[in-house]
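One structure is given below, represented as C-alpha cells, and several questions about it will come after.
For this view, one protein chain was removed and the others were kept in their places.
The block that comes next holds subunit A.
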Amino acid sequence: MLEVMWKYDFLQYAFFVGIVIGFLAPVLGVFIVVRRQAMIADALSHITLTGIAFHLYLAQSATFLQTVHPLYMGMGFAVAGSIIMERLRNVYSAYKELAVPIILSIGIGLGVVFLSLADGFNNDLFQYLFGSIIAVSQGDVWLISVVALVVVLLLFFFYKELFFMSFDEEQAKISSIPVRSVNLLFSVMAALVIASSMRILGILLVSSLSILPVAAAMQVAKSFKQTFLYAVLFGEISVIAGLITAFYLDVAPGGMIAIFALILLLLVLSGKKYDKIRRLR
C-alpha cells in the first residue's frame, strides 16, 4: 500500500482528507449526538448536494465556473441551510425535529431539479452520492485543511459553552451563556464539516462517520472528554481501513468506511454485553 501511495498523488490526497475527516466528523458528531440532532448530518449533506447541483447547472452557461470547485457552492448552501434550520427550530419550538425533514425535502427537491437541468445524472453524481478516492483533488486538500483549522479553533474556544448547552440548554441560558449565538455557530461548523466529508464518504453516507463512532464511544467512555477520544479512535480506524479496502476492492469508499464503523460498533456492543453476563455470574 505504501509503495502505491508514493506513486499516485490522488491516493495521498484521499488519505490526507480521510484522516482529517476521521478526526473532525466524530468530534462534531459527539455534540450532534448528545444534542439529539443525529438527523441533522443527513439534512446538511443533502443541501450540500443541492449546492453542487446548482453549481453544475450554472457552469453550463457561465463557463468560468467550470474551473471553480463545486464544493464551494455546496458549502455555501450547507451553511445557509444550517442557519435556516436553526431559525426553524426556534419557529417550531415545540416541534424542533420538524426543521430536519423540511430542509431535507428542500435539499433533495431542488437538487434533483438542478441535476436534471444540468444533465448531471452520470458518473459524477455517483461519486457525490457514495464518495470516491480518485475524485479527491489538491483543491479538496486545501479547502478541507482550512475548514479543519477553523473548526478545531472554534471547538477549542467554545468547548465549555457547547458542553453546557448540550447537557442543559435552559440552565446554560440562566448562566448568561449566549445560547443563540453559540447554537448558530455550531450549525455553521456542522455544515462545513459535513460538506467537507462528502468527497470521501458521499452524501448518503456522511452521517456514518459522525454518528456510528460516537454511538460506540458512548458505550465505553467514562467522561465527556473520553467520549471524544474513543470517537476519534473509532473514526480513524474506520477511515483508514475503509480507504485501503475500497482501493483494493475497487468499491466506493463511503460504503467501506460505514461497514468498518458498523463492525466497531457491533464489537463494542457485544463486548459490553459479554462483560455484563460475566459480572452477573
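The rule is short, and it goes like this: a residue touches a chain if its C-beta (ideal position, glycine included) is under 8 Å from a C-beta of that chain, and two chains touch if they have at least 3 such contacts; residues count from 1.
Quick note on the criterion: contacts and distances are computed from a predicted model.
**Student:** For the chain not present in this complex, what protein name does its UniProt entry give, out of "YCII-related domain-containing protein", "RNA polymerase ECF family sigma subunit", "dihydrouracil dehydrogenase (NAD(+))" or "Zinc transport system ATP-binding protein"?
**Tutor:** Its UniProt record gives the name "Zinc transport system ATP-binding protein".
**Student:** Just name the one of A:D9, A:E97, A:D119 or A:D168 that touches the chain not displayed here.
**Tutor:** Final answer for the missing-chain contact: A:D168.
**Student:** Which listed residue (A:M5, A:A38, A:L129 or A:M218) would be found touching the missing chain in the intact complex?
**Tutor:** Counting the whole complex, the residue in contact with the absent chain is A:M218.
**Student:** Give the residue, chosen from A:I177, A:A190 or A:A258, that touches the chain omitted from the document.
**Tutor:** A:I177
**Student:** Considering the whole complex, not just the chains shown, which residues of subunit A touch the missing one?
**Tutor:** Residues of subunit A in contact with the hidden chain: 34, 36, 157-158, 160-161, 163-164, 167-168, 170-178, 217-218, 221-227.
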